[in-house]
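A single protein chain has been removed from this complex, and every other one stays in its place.
Per-chain residue numbering starts at 1, and chain names A, B and C are given in the order in which the chains are listed.
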Amino acid sequence: MPLTKEALLNMYRRMLTIRHFEEGITEFAKQGLVPGTGHVSIGEEAVAVGACSALADGDYIISTHRAHGHLLARGADIKVILAEVLGKATGCTGGKGGSMHLSDFSRQILGTNGIVGAGINIAGGVGLAIKMRQTGQICLGFFGDGAANRGTFHEGLNLAAVWKVPTVFVCTNNQYGLSMPQCKACGNIDISARASAYDMPGYRVDGTDVIAVYEAVKSAADRARKGDGPSLIEAISFRLRGHSMRMDQMPGGNVYRPEGEIDDWAANKDPVKIFRAKLKELGYLDDKKAGQIDAECQKLFDDAADFARNSPEPAPETAFTWIYAKEGVK
Amino acid sequence: MPLTKEALLNMYRRMLTIRHFEEGITEFAKQGLVPGTGHVSIGEEAVAVGACSALADGDYIISTHRAHGHLLARGADIKVILAEVLGKATGCTGGKGGSMHLSDFSRQILGTNGIVGAGINIAGGVGLAIKMRQTGQICLGFFGDGAANRGTFHEGLNLAAVWKVPTVFVCTNNQYGLSMPQCKACGNIDISARASAYDMPGYRVDGTDVIAVYEAVKSAADRARKGDGPSLIEAISFRLRGHSMRMDQMPGGNVYRPEGEIDDWAANKDPVKIFRAKLKELGYLDDKKAGQIDAECQKLFDDAADFARNSPEPAPETAFTWIYAKEGVK
Amino acid sequence: MPQRQISYREALAEAIIEEMARDDRVFLMGEDVGVLGGAFGATPGIYAKFGGERVLDTPISETAIVGYALGAAMAGMRPIAEIMRVDWMTICMDEIVNQTAKMRYLSGGHPEVSLVIRAAAEGGIGLGGQHSQSFEAWFVHVPGLKVIMPSTPYDIKGLMKSAIRDPNPVICLEPGVLYGVSGPVPTEEYLIPLGEAEVKREGKDITIVAWGTMLPKTLNAAQTLAAEGVDVEVVDPRTLRPLDIDTVIASVKKTGKLIIAHEAMKTCGVGAEIAALVQERAFDHLDAPIQRVATPDVIIPVNRALERVVLPQEATIVNTVKAVI
Partner (left out) sequence: MPQRQISYREALAEAIIEEMARDDRVFLMGEDVGVLGGAFGATPGIYAKFGGERVLDTPISETAIVGYALGAAMAGMRPIAEIMRVDWMTICMDEIVNQTAKMRYLSGGHPEVSLVIRAAAEGGIGLGGQHSQSFEAWFVHVPGLKVIMPSTPYDIKGLMKSAIRDPNPVICLEPGVLYGVSGPVPTEEYLIPLGEAEVKREGKDITIVAWGTMLPKTLNAAQTLAAEGVDVEVVDPRTLRPLDIDTVIASVKKTGKLIIAHEAMKTCGVGAEIAALVQERAFDHLDAPIQRVATPDVIIPVNRALERVVLPQEATIVNTVKAVI
């Protein structure tokens, strides 16, 4: 069943919302408004939106340190997410987790992680719970090309295969793990091929093509929902910015990137541009409509920014809460 | 270059020495002479001897908890090893490491390990040192099918491939990791196939055939020595005893094994029997000669047993040594 | 209450079986927990009762064991994850410390991260340096975790049941040498709240706080000393985080003297924390410096005689008491 015009335009909207969000917080970071750091996914929006569009209501996701896009693609409240990135009381963890710890339990977004590769096993475990509880959901676990070299990738995918849990593993291969080009970090750059080690289907898709990502994840999700077990999807994409907002500002913070690479990629690999062109080709979008959508998405961010910036700082006593849940037999 | 008659008979002697050693210590364990436990490799002798016979003097090995065979195949002193298994002062660690911590630094046997899968990275690191020092050695790292599901397998093999270290990874797939049948422990039982994830050659060989193991390891060793990097060899073999001497004696300690499996395997998969038949077929062995060799190997063990049993217990003050090396600039 | 004598491992298995019967979110996972009932036979009979759907054998993948347990807990289950020995909790410290312990906090207080991670601990079994350790101090250092270390059949049963019901992650360390030791356990159901120490023996001359393998050794030492006229009070914290320091302090206020006995390495063991707290809160009640009986900072040898040299014994306690008194 091909995606409708409306669905496609919604996907475009989501991609653009992510883009505006991350360009916006990059500015905020320069102004010193972001505590710590944050990792923008500019250039990777098609993976977030393609993958999340393939999910049903009630499906879970588990994500990484580079997660704003996943959260927004999955429908989390942009205001709450932005407030969290700014460390405000109205953020999803009241400013205590920041950009690396975003979640929305009302939407089954079970959280992101500051430890690379830690989410893979957690996503498998969510799949295990789904299977044991027979709820018909699935879980989507995002991770990066760098994370794919951690032992947790191996243990997590193998166990998922053994137990046939309904988890879809989505690797955003943005070609770098911090300063490490993917081609120097592993013996075989084809991460999807590792799936065969676990007798699991593996797909390599163009991560700048939101529809390709959608289709791959959709079929993996269908398979998982039917009880046929996990899949691994590798989406080739491009990190158009520095590793983190902090490092992007640091002198030498991008020293490891070949000269011209970012410009070249921005010109040729930008998924938003690519999708916009595609939608125009399909006749779903013209310049006017594109301008309108752009303005809408910018406004979403601007409203969120008003909300977040005007939100209170967390009260000092909140530093001590949530460490333990209250006891009590349930 | 095919193996000479002499070489083959020496391999047979080594296999038989291991067999007698492990049957002997099993008896000792029943008599309560073995502190803690120990893991015999009865049924897996062809892997130890085939692999170690493919090494040159000066090559390193790193091994596992199930290591007596590797040590003896590599030429360690049977007396010292037996003394260690019995926890005596004359053992290779003076009775402090026991069966799981055997080594012979004069023969580049850098040790065995009580932590499943921990040796894989260490073997890679030894390979790294060889490469940096350009000594022309190689390192052989043994591990089990169970260990292959640990994250260290993934991290260790990937990095070996990236750095092209001269390490040969040998997986003894004896079909079980403790009570866990290999077929239930991983998505794809073909461990050798995982090598492709690292763009490394992977071979699956019959681990009851000492010559097949020798040949596979020899070609991997040659490749490593030439600077072409690591390989993974999976040798299919059969654990003809319980997981450990302790568990073999425990009621229910073998409950997980299908009825008749051990007898069946002992009848059909015993590498010593198989090799003996082969040598006879080749005309290298007759019953008389076989009897002689058997007696020789038994005597090796008996002499070692005399030595070890008559060796002193470690002195109490030795409990406190070797924790730190003395400082001093070298 | 009617009582029976059952072993530590039977009491542990009973606790798990009762809770699995009571709450179908509870399940057991780990290496060899299935038909084998645990590599140390710690959990017999559970698989026979509940089968492979709720007793899950795993591959040798310690990061996956804890990571999956955590994920399952976040999606509403209440896993009991066995890591065979605390020595290889080293492999999954990220999953325990950075993930499980912090997940509720880092998720805005939303999920109940209700799971138990169990492991055999301590030595005395001739298994050497990588199989004889006790890292309770590491876990006690980590906010977000609770830590129990029960030493009797009665305590493991009552505390394990509470741990399974607790809405927080609980680390349960089980002294491996005690699995086969029997003691009285009621036939009726009971719970022991986490965070309550027990005075295992009343006395007036000196307080000894002891847990793990050191608890039975301390009780024996107390008997020996009683014959010599020294009346020892023995306090078993049972839960190490949160630590019931009040019970310890009340005892010290009575006796004026304190020894802490644990099998873990002396330096930076939990004994140091108890000593620090007691000198802080009962400074004027102490008649003598607090002493610690613990394994000196060594690696545990396999040879049984050497192992006895390094692990603290009954005699070590007796001698320390005599030196303090």
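The working rule: a residue touches a chain if its C-beta (ideal position, glycine included) is under 8 Å from a C-beta of that chain, and two chains touch if they have at least 3 such contacts.
From a predicted model like this one, the values you see are computed outputs, not experimental measurements.
A.B. asks: Quick check: which displayed chains does the absent chain contact?
C.D. replies: A, B, C
A.B. asks: Among A:R14, A:R66 or A:R150, exactly one should touch the missing chain; which is it?
C.D. replies: A:R150
A.B. asks: Looking at C:Y105, C:Y179 or C:W211, which residue reaches the missing chain?
C.D. replies: C:Y105
A.B. asks: For the chain left out of this view, which of A:K30, A:K184 or A:K226 touches it?
C.D. replies: A:K184
A.B. asks: Considering the whole complex, which of C:W138, C:Y154 or C:Y179 touches the chain not shown?
C.D. replies: Among C:W138, C:Y154 or C:Y179, only C:W138 touches the chain that is not shown.
A.B. asks: I need the residue numbers on chain A that touch the omitted chain, in ascending order.
C.D. replies: 35-37, 87-88, 95-101, 113-117, 146-147, 149-151, 177-180, 184-186, 247, 250, 252, 255-256, 313-314, 316, 318-320, 323
A.B. asks: What residues on chain C make contact with the chain left out of this view?
C.D. replies: Residue positions of chain C that touch the missing chain: 87-88, 90-91, 93-94, 96-98, 102, 105-106, 128-130, 135, 137-138, 140-144, 241, 243, 264-265, 267-273, 275-276, 279-281, 283, 286, 288-292, 297-299.
A.B. asks: Where does chain B touch the missing chain, residue by residue?
C.D. replies: Within chain B, the residues that touch the unshown chain are 60, 62, 92-94, 96-97, 101, 103, 105, 110-111, 113-115, 118, 120-130, 132-133, 139, 151-152, 155-156, 158-159, 162-163, 321-330.
Here is the rule we use: only the chains that are shown with their structure count from here on.
A.B. asks: Hey, what residues on chain B touch two or more of the other chains?
C.D. replies: 149-151, 184-186, in rising order.
A.B. asks: Where in chain C do residues touch at least two different other chains?
C.D. replies: 59, 61-63 - these are the residues of chain C that touch more than one other chain.
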